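Shown here: the complex without one of its protein chains, the others still in place.
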Amino acid sequence: MTTPKTAFGQTIHHVELADWLATATAQHGNGYVMFDWLGVEDAGRPGAAGQRHAVFLHVIDPRTREGVMLRTEIGETDALPSVAHLWKGARWHEREAAEMFGIAVGSEPEHLLLPDSFEGHPLRKDFVLASRVVRPWPGALEPGEDNTSAPSRRRTAPPGVPDPSWGPRREEENQ
Amino acid sequence: MTDLPPRSRGVIALLDANCTVCMICARECPDWCIHITSHTEVEQQPGSARPRSRNVLDRFAIDYGQCLYCGICVEVCPFDALHWAPEFGYPGTGSIEGDGAVAELVHERDVLATWVEKVPPPPPLDPAAEAAPETATGTGRRPGSLRGRT
Partner (left out) sequence: MYKAIRGDHAWEPIPGGIIGGWGSARRKLVGPQVLPSLVVTVSARPDSVVLNWGTTYRVTVLELGLACCGVEVMAALDRLPALGVTPVAGAGEAHVLVVSGTVTDAMLPAVIRSFEAMPEPRYVISVGACSNTGGPYWDSYCVTKGIDQALPVHVAVPGCPPRPEALLEGLKALHGLVNA
């Protein structure tokens, strides 16, 4: 187990994925029996979005009302051990993490909030929002430019729009 | 009629004369709801050595069906061409079959110009604040100068 870091009144344990269950069990044994939340965020380095995720677990000791945060990093192919047997409320949050981020947690995830026909894991940073690709950005025009002539220099792209190689190809381009 | 506060966000009015087609509002809008088209005109100004080109505004449209009334475009316009007006009664009405109601919410340049008369004058300055140096009762020196105040 790593030494916890305390800053701004909050204690965070940075643990390896292999120690996740052991640390959670130990904290549960220390009296942190009240579940607060379990969340996931992207832990990618710049240029490597969507590959690694950080899992946060915040639990509270109801007697002292102190909380402790556990943090681990999980890669693409790793599975997160479930802590739902310690805190029942974690089950929903783990299911949401599995659905929204694609983190494998135990059993096969079924759709919790998304419609059944949805494919993909939308809260990942590498998930492209199709509307931003399809809809033309009004700010792409330069001052003094109308829609008719070809652009004189490469147009700037707004945030969230991938480069033109993303997306399905048309048939005639596959020659 | 409802008495609305001075900076109520009802509708955005465009002052045509102030717009230089810098495209900043279209780029900063989070909803991509401002549509601007323009062209460049080159003309010889009297007294200048070479012809000058300037950008002429063709189309300025705000899609109020999309607008989230954040005010970023009004704040970011460097030339004060966009202003808030507290008018709120402009629903889009379609046909009886239900066509075109949302499309009617796209306000083109001429409609945006009609909102200009609804723009209220700016709220008065705080009477307890220091007078602006531009006024006759100001210090008459550069703004921020400390002479006579320490």
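We just call them A and B in the order they show up, numbering each chain from 1.
The definition used in the following text is that a contact is a pair of C-beta atoms (placed from the backbone, for glycine too) under 8 Å apart; a residue touches a chain by one contact, two chains touch by 3 or more.
Everything quoted here is computed from the prediction, not taken from an experiment.
Q: Who does the absent chain touch among those shown?
A: Computed over the complete complex, the missing chain touches A, B.
Q: Using the touch definition from the top, which of B:6, B:30 or B:51 touches the missing chain?
A: B:30
Q: Tell me where the left-out chain touches subunit B, residue by residue.
A: 2, 10, 30-32, 63-69, 88-94, 96-99, 101-102, 104-105
Q: In the full complex, which residues of subunit A touch the absent chain?
A: Subunit A touches the missing chain through residues 113-115, 118, 120, 122, 127, 129, 131-132, 135, 160.
The criterion applied here is as follows: only the chains that are shown with their structure count from here on.
Q: Measuring from the mean C-alpha position of subunit A to the mean C-alpha position of subunit B, what distance in angstrom results?
A: Chain centroid spacing, subunit A to subunit B, equals 39 Å.
Q: Residues of subunit A touching subunit B in their complex?
A: 135, 137-139, 141-147, 158
Q: Given the complex with subunit A, which residues does subunit B contribute to the contact?
A: Interface residues on the subunit B side: 20-23, 26-29, 32-40, 53, 55-56, 58.
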